Every structure is written in structure tokens, then in C-alpha cells.
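Left out: one protein chain. Kept in place: all the others.
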């Protein structure tokens, strides 16, 4: 178990953390026909939206209650009502997910209470599901906001339901890309099980060209499917952050399985064992083949990854998934996470700093790191330390296809190992005499360049 | 149609071409229980084997008739017989594929005739299929050798067969990776068709950890399936080099469809149309989704690829597949291929040099290329010209997972566009005043670094 | 909100130099120019964002955001202002206030410590401290903290009080600039002030656009002494009061600072643009004329004319082969006020047809200029909702959209080329050289064969219906309450 280090400093240099409301908005975007709504000043929304646009390369229908100097002081209940009204008019969403911001939470408004009152009054809003999650910016980060949103959805929309054989709930963590979700769903289906995925970014933010313009999410979990989740035979929650949501479903009678990671041979083996148990089905040949391929990739990649000093900066669940995979290949980790908690402590390193990229830069330099694994904001640090930089997490704004990177399951793990090994190989070290303290060869022996005597 | 340029020079600098016998060996390795056998001096085999080992990161069971100074002069018929005998003893292969080399072909031996005579005499060899392809090193390259091997297999092993509804022959070109083959097979199966794939590297050289050691290929096309190919409803040959093999199957009654490329939106659309016709089936939702994702990826990636000057060095079919895809995104190509022919002429560029990496380096520098697309041997050129280098073709020895790179179908095309765009993004240009001819700002304005007065 | 801040905002709204405001009747003028935002239909940044846009380009300053994580954790490292010197401005500094900090009332103490730490760690020319919603709400007195820290640490520490809820990005631009006037301008003196020293305000040097202009100034012997622009050093802000003329590149937001430089230090200013050949030439002419008026050698005018003749000829020669590739193409322009007429005029020089231009944030003066250039106002519109714009583009009523990043996907998803003319763009389009780059970009984008491929039907679709593009009066497109601003 890693020791968590909280640096004693007032200044945060180069934030690693992304705000909780953004995480909530991202989760909401995995619901069909959704518009996430920030309860706060419009700037919060603008920054979060630009952030997500740069990452997903998609229009993001994030909206704001646009608190102003008056509502900042007097409270913003009316702003929410007006916002819902306007959103319904403009885009006819099936779902509006509200995330609060620091501004609102600092005032300590009872937003949830006001919202309940308003919704019971505004029966004309009935065909739009409205959900509220308290996600002050000053508590937790991306994974926390995402988890709070999923919990809010379960609270509001999961209702008691008759058992549905073969149906399982899949609660992907914030650290999973649309491609990760798709890969995992495919694995579950390969065992004859039918996953209800909450939220499902693989249907909304996978990057596809639709045939029309809509002011809400382009796909995602159907509300009608959420209503059946209490009938599932099990819940698979991916990542420690998703434990509370899984426990809420357990309270509705669905056994919870929290899978800390689905990256790395041992982790995926664990998941496959679970799926074997849940389904009673035989393991498909393609899954067996994928495992044999991963095993072979491990053999190939361990020459680069074994002993590799990796500087890892990530939210806890992502840090655990990727860090444990690399450590199992013999890598040595220097770790910074954004928040503490069980996943952070489980990362295989002596210590884990709860901090920012400034902390990671200092620690990486001290440890002699040879590879950087963090989101795109690490690029300046990578340049300063001359490190190959594998981008993981949110945001990835300086590369394309972040939504399509899969590091999950046997296949995703294989791709991840190749990716890391290739990043190492792309920074080859050409040895020179100086590296060994050897004097240069006398220039006496050099061929004196000349134009050849004949042509 | 591109004009083919044959540089007037005697010296080849930094070969781009890989020898034809190696291509044949690689094709043979896509047959189940196979050992490829070079008829030549042992060095030919050693070089080819090391080449393939470095690319596939696998043991390669390539063998040699080990011609010596005597057989080089007197002929090597006995060497073949002895080699087959030894291989059968040691590894019990189901299939031995012989490829001749320059040494044998320079002498002009009638190897095929001698082999027929020997096999009819050695009835004890009957349970090993033996196939012979003439692949002198001095004619053609990798794609040619591969094609000759497939033709030889069809000649020897495809026999008249009753019609098998829903079965199609897939003849992948040498330019397709195991992952490419798997992707394409999946696409064909999605239409309810059943492909017989010849050869099938996705079962042998996909990089998997087997449970035993074998002295022959670890999987591949089954000989019993080859025997049914004449019963298929169609042959899909991928790449112009595979046309002769497809025509041989057409002579057995199977309509031939030569698909010049399966990379790029238009090319895959063409293939999908063909599969719709052949199957009469509806297009699966996953295929539609994959197309919508590719379309979106094109939108994202065209900012990097539009107007991008690409230096492309590849065998003709590979050059056409990748070159036409990038040109359709607005890239400008500087092209060197290894041999001429229809595919080379079809590459969308004013001219195509039939040459080597030395030619490509000169042309790329003259054209101001901003990206290099060629196999690993281009790395030195990329370093000299400071170009990002996307590795494609054979060999790729300085990266892992070459067998797992898929650039085929809607999904593979999307991955390829991301790959190229990300290679561009990984070499960002930071603007400086000098770029515009501007004088530097006077240092008078600079903050004089100092230790702060108080800490 | 502190009274001081209220007063500051009120003042910002009452800018006499602001053409928009000046054009309003007296009663309206008092309300200021802040639009009331619509919940659920708002877009764009807040005042804090605006202040950062204005000030972050000052490169050797540590910009410290006193706020919980979100303000800067989600916002840093997202713009392309280029530096030829320090990279300090690209680092993200924040006090990252936690719940505990807020509950315990530790805000001011933490800020003071953070200032000490950033000075020790980075040795900046100065520290700028930005207060945002939460720190304003809890009443942190950043002015006092900055003052104490500056005294204690012997380094300029400048408070920038811009809680997001007070208003828009535009207001933030103003408040940021005001902070410079209040605390920085006039605090340092140049070694040798010259008669051809200028200030440049409001050019963010995106992808090096200022460096496309600088060689022209270099050749005329004009020095950028003072700067509230990209690639500025702190000292250049501090020395603005010694320049002879101020050029204001993006008029609306920064007009107050230009006017105050005039009022306080007698430095005349003009508004100009470096987009397009004629605007670039006009800006150079005006600049030289004003410098000569203020005592620069009169031969500057001749040298300026010679330069312009030379550059225009070279540029037109470079454009000639490109012109056929873009001529007659139909552009929909969706950008901010000032930029509008500048870009319209530049495009018309090329034979590109402007089928529509937004007049958001445009003054009546801007509007008149556009009418003058385009002949009438039938192609002018206010805001356009993304849905409408998508429909218009999907129906092929324009060949290309030129806009800021926010409407990028409206064009792309409609399978229509898009040119970035705003701050996220990766290519510099300023001055004569930039004009050639812009046309190359338009050519490359519009003539990319990809568009035809993308518009072709999928194999399982029928042929695309041949929809002829119906003409449309854009001025008749209903304006949306939503503000899809870009600048």
C-alpha cells in the first residue's frame, strides 16, 4: 500500500486535476438525449465546454444557469427553472443533468430541495428527466464528479424491477474512453450477457458523423434501460470511484462487484472469471486468442517496460489501472494523483503524491524518469525533461482520437503495452564515447573530406 | 495516372525493396503446419529469417536447401529432396513451400520439373503438400514473391469443387498485416459470408503465445479449405499483385474481383457494395457506425492531412492503398515504389519513382516533405530530414506490434488517419520571430533574473 | 462584491470612447453594455476568462489564480499566444482552494503563501493575482494581500479582481486592462525613449501574427516600446506611458486603456487592423502619419509609402496564382464585430463572395462599413443558432464557414469547409504575408477532395438528392437570444 504524500505548499503549479462538475457533465453526456447544465456562472461552463470540445473534437451541448452578481448573492433557484424551460424549448432534451459549482456550494444553497419543489410544481416538465448532483469544484476531481452524477441518476431513475436473467449493469468509471466501454461491453456480450451501461459514452462521444444537428447528446444510455437496472443479476462497477453507485443498486437488490481495474493480464483474468461465474458460459475462442496475444505482447514489450522509470500523473482509478499494469511488467513508478482514497493507496509505488504536475515534474526529475504518462497538459513538462509522453486521461487535446484509445481488456492492455514500449523506442539512445568517459578518437584517423579527383 | 520514373543510376542507396523469396516465404507462413524452404545458399535464408524475426518478433521456421559450392555448379535437386526428408523428420510439416533464389535461377535449373519427378518417386512424402514458386531475387519484390507463392498454392492445391453457397475466397496482398486480414475477414463475415483466406497470417503471425513449441507455422489456412476454394461464389483479391492468383481461381469457375485497395472511405465503400451484392444481405449496424466514425475522423484529421506533403516509399499495392487514402484527404505525395506496374501508375501523384530510399530522400528534401511514410529503414532518412516517420510496410523492426496495426476497412482507415495526423501533431512547429524575418525584442525589456529579495 | 469592484465595473460600462455605447440614447447608456445572460441559452466566457485573455500573453509574469481548482484547472494552457522569450506565462498557477480553506477562512493566508512560493520558485518579473467568484464571495481582500506581498517580497504583485459572475469576457478584458493602468503603466522608464516608439494593444500574437507585422515596423524604424499584446514583457506594460502613438488592434475591449493613455499621458491612439492588404496598409499609413505629427522625421511618410508599394506588389503577385482557386467561392463569415469589416474587405479583394456576415458585437460604425463594402445589408445577420447555421450549410448555401472555434463543428458536421479566424487557430494570417497564408488556407480547405467524398452517399443510401441552393436573405434570419460569441 502506497503512502499518500500531501505536499506542504499553498501554490499549485500546473494543475493535474480537472474539476468535479466537468466529470459530472461528461457522465451526463452518456445518457441519450441529454443536456448537462452547470449551476453557476457562465465562465465555469465555458471553460469546461472548451475543455471537452478540445478533447472529444465534438460540439458539447453543455449549458449554464448563468448566475450573475444578483443570483450569486440571492440564490439561483429561478435561474434553474428558467434554464430548464429554455433548454426544453430549444433542444427538447429527454434528460437534463445538473451539476453544481463552487459558487453555488459556497453559498450553501439547498438546490436539491428547491429543485424538488420546482419540479413538483412544473408538471409541464414531466417528460424531461431532471437529475441533480452536488459537485463543488473544491471537493474531488473528474472521477468524483462523474461518480456523483451516476449516483444521482441511479437515485432518481433506477426503480424496483423484476429480475431480468442475463442482464448485468456496467458502471464504467470516468477513466474509461468510449472505446474502452465498447471493448468491455463486447467482452460481456461474448459471454452471452446483456449489459446495461451507465453512462455509455460509446454511443454519444465515440466521434461519429450524424445525419442531423441536435442540441443534446447524440446517443447514450436509454432512460428506459436505466429503469430496468434494478432487475439485473449483478452490477460491475469499474474503478473504486464507482463503488457508491454500485452500492445504491445493491440496495435495490443487485449484487455489486467493484472491479478496481480492467487493464492488465491479472485484472482482466479476474473480470473474465467473474463473467464465467455470472454467465455459466464457456469462454469464447476469441477471448482465449486475445489472452494468448496479450501474453505474447507482454513478452515482447517487457524488454522496454521492465525496469522503466515511469512518471505517472492521473486520477486515482486511472492511475491504478495503468500503473498496476506497468508495475506488473517491472516498471518503477513515480506517481502523482489528484485525490487520495483507496485506489490511490493501491497504486504499486512506495509513495503517491496527492498533487499537481509541478509535483510530478520535480519527482520525475529526481527519480530519473524515462517516460511520462499523463494527460496533454504534461506536454510542457515532457519537453523540459526530454521524455516520451504517452497521453492518458482527460484532457487529451493535442492528439486526435482520444475517444478511440482502448486500454481495457486483453486487447486494450496489449495495445497499451505496445504504446508504452513504442514510446520508449521512439526516443532511442544513441551511445557515444562520452557516455562512458572515453576520449574521442584522434582526428588524425578521420577521412579528410574532399571532392573526389575524378567524376 | 502517374508517370513512372526510372532513375538513371547504377548504385542503389538504402534499399526500399525486400526480396521476392522473402515475400513467398511470408505467404507460405500463412498456411497451417507450414515450413517455407528457400532453394539457395544458406545466407539468403539467414537474412530473410532475421528480417522476419525482427518484424514479427516471432521464431520463423524458414529453412534452406543450403546450396554449396558443388551444388551451385552442378544443380541442387538432391538438396531439395534431402531438405524435405529432414524437415519431415524434424517437424512433421503438413506443407512445405519452396521459393527459389537468384542463385538457382541464374543457373536456370528446371526445379519444377525435377521436383515433380522426385515427388512422384518419393511416395513416402505424400502426406506433406509440397509447392514450388520461382522467385528469383532479381525480379520484383515482396509483393511479387508473395503473389507467386499464392499462385503456386492455387495451382497445386485448388481442385474442382462443388459450389459452396456463401463461401468467398479472400486473397490478401503482401501489404496486409495479420490485423488487416482479421479486420477484413470480420467485415466479410458481418455480411453472412464465409471467407476462405489464402494465406491467413492472422492465424499464424498475429503474435500469440502458444502452449507448445513447433517447428512449423502455428496456424494459417487449412489445406482442406484450400481444396474447397474452387467452390466459392467469388474471389476477392486485395491489391493488383493478387490478380493472377484470382484469375487462376476464375479459370476454376470462381468469378474474380480485384479490389485495388481496402483503405480509404471510397475504397471501403466499394468493397461494401460488393459484399452487399454478393451476400444480398443488409448492412450491419456496426458497419454503418464504423463508417460514420470514419467520416468524423476525416473531418478531424483533414486539418493536419490537408495540404500535407508526404514522402511515401512502399511496394506498389501498399503505396496505392495508403497514398490514395492520404491524397483523398488533400495530401500531396512524393512517391517511390519498388517496382512498376498498374498499382504504381495508379498512385495519385504526378510521377512515381521506381527506386530506393536514396531516391526518396532526395525527392522528399526537394519537395519539402513534412512526413515520411515508409518501413523502418526510413528511420535514418527521417532523422536527417527531421521528419515524423509513420512506419508502414515490411520490415518494421524498431517498433512493436507491426502485426497488429490495422489500416484496412472503415476502422483501419480511421486509425490510419489518426496515426498520420498524430505524427504531424507530435512534431509541433513553435513559431519564432525569425520565421517571419522579425528582429528579436530588445533585451532591455527582459526581466533580469535575480534571486528574490525575500523568501 | 466589494464597493470598489462595483465602482470599477460601473466605470467600465461607461466608457465614453466606446462606439457602441456612444451610439445609444442617454437612458440606455447608463445600463452599460453588458447583456443580461439567459439561463440555459448562454455561451462564452466570464470576466475572469476575459481578463486572462488580455493579460496572460504578458510572458514573464506569474499569473496566479486565487480560486478553487475549476477556474484554472480547466482553463490553463488553452490558447496559442506565442512568446519569443519567457515561457512562464504558460504555466498554470492557482491556490486550488479546498473546502477546508473556504470553511476555515484561509483564503487570504493561502494566497499570501502562494505568492511567496511562486516568487521563490519562478523568479517572475511580477505576479498577477486573479480573484474569481468564490474568493470574491467569501470576501478575500486580494488588494490588501497583493500590497503586503509586494512590500514584503520586493516584487510587483498586481491584483486583478474579476469574479466570473460580474459579467462577460468583454468586461473581463476591460477590467484586466484597467488593472494595468492602475498598477503597472508608468512604473518603469525606458533607457532611450524614441520618436518612433509605439504601443500595440490587443494583438495576441496568435501563432506569431505580431511577428508577421514586426518586420514591417523594423524596416520603418518603428519600435514596439509599450505593449498589451502577445509576446509582451512586463516592462513593456510598465513603459507604455512613454510611447508616441498607440495602435489598438481589437477595439472594443481595450478602448478604455487607449483613451486613458491619451488622457493621462497625451498619447494619441488609433484603431486599426492587420487583416487584409488594404487594412494593413491603412494601419501603417495612419501610424506613420501620427508619429510624424508627434515629431518623428517626416521622411517616415515616404518610406512608409515605399514599403507599402513594395509589399502590396509582392503580395498581389503572390496572390495572383491563388486567386483562381478561391474566386467566386461563397463564404459565410461568423466572427466578432471589429474583425468583420476587416475580413470582409480582405475577402472581397480576392474575389470571394461573402454570402453572409454576422454583426454580433458590431457597432453602427462597423455596420456602416460593411454596408459600404458589400453594397447593402441583405447579407448581414445577428446571431445565428447552430441548428439554423447547420441547416443553411447542409443545404450548401455557402461553400465555407469562417468563424471562431465554437461554430467549427456546425460547419464540419454539415460537411462544409471551415476556416478558423479566431484565437485557437494554428496559422498566422496577419499583414501582407498572412494574407497569402490565409488564401492558401482557404484554397487548401475548400479544394480538399475530401468534401466530395464525404458528401457522397454511403453504399446503402440512395443517391443524394440534387438540392439546388436557394438564395436566402440572411438579414431575414431570425436572431437568437443565445449568444454564440467567439471573440
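When the chains are written out, they are named A, B and C in that same order, and each has its own residue count from 1.
In this section, a residue touches a chain if its C-beta (ideal position, glycine included) is under 8 Å from a C-beta of that chain, and two chains touch if they have at least 3 such contacts.
Remember, it's a predicted structure, so these values are computed and weren't measured experimentally.
Of the chains on view, those touched by the hidden chain across the whole complex are A, B.
When you scan A:6, A:386 or A:430 for touch with the missing chain, the hit is A:430. Within the set A:113, A:255, A:330 or A:368, the residue that contacts the chain not displayed is A:330.
Only one residue in the set B:2, B:34, B:67 or B:298 touches the chain that does not appear here, and it is B:67.
Between the chain not shown and the residues B:2, B:22 or B:301, the one that touches is B:22.
Only one residue in the set B:2, B:27, B:83 or B:396 touches the chain that does not appear here, and it is B:83. Of the listed residues A:17, A:208 or A:291, the one in contact with the hidden chain in the full complex is A:291. What subunit B contributes to its contact with the hidden chain is residues 9-15, 17-22, 37, 40-48, 50-51, 53-54, 57-59, 63-69, 71-73, 79-80, 82-87, 90, 101-103, 106-107, 136-139, 141, 209-210, 213, 215, 356, 377, 380, 397. Looking at subunit A, the residues touching the absent chain are 265-266, 269-270, 272-273, 276, 282-283, 288, 291, 295, 298-299, 302-303, 306-307, 327-330, 430-433, 435-442, 444-447, 449-455.
In the analysis below, only the chains that are shown with their structure count from here on.
Relative to the whole-protein C-alpha centroid, the nearest chain centroid is that of A.
In whole angstrom, the spacing between the mean C-alpha positions of subunit A and subunit C is 33. Chain centres here are Cα averages; for subunit B and subunit C they lie 50 Å apart. The geometric centre of subunit A is 36 Å away from that of subunit B, both derived from CA atoms. Across the assembly, subunit B contributes residues 295, 299 that each touch 2 or more other chains.
Under the contact definition stated at the top, the residues of subunit C that touch 2 or more other chains are 116, 413, 454.
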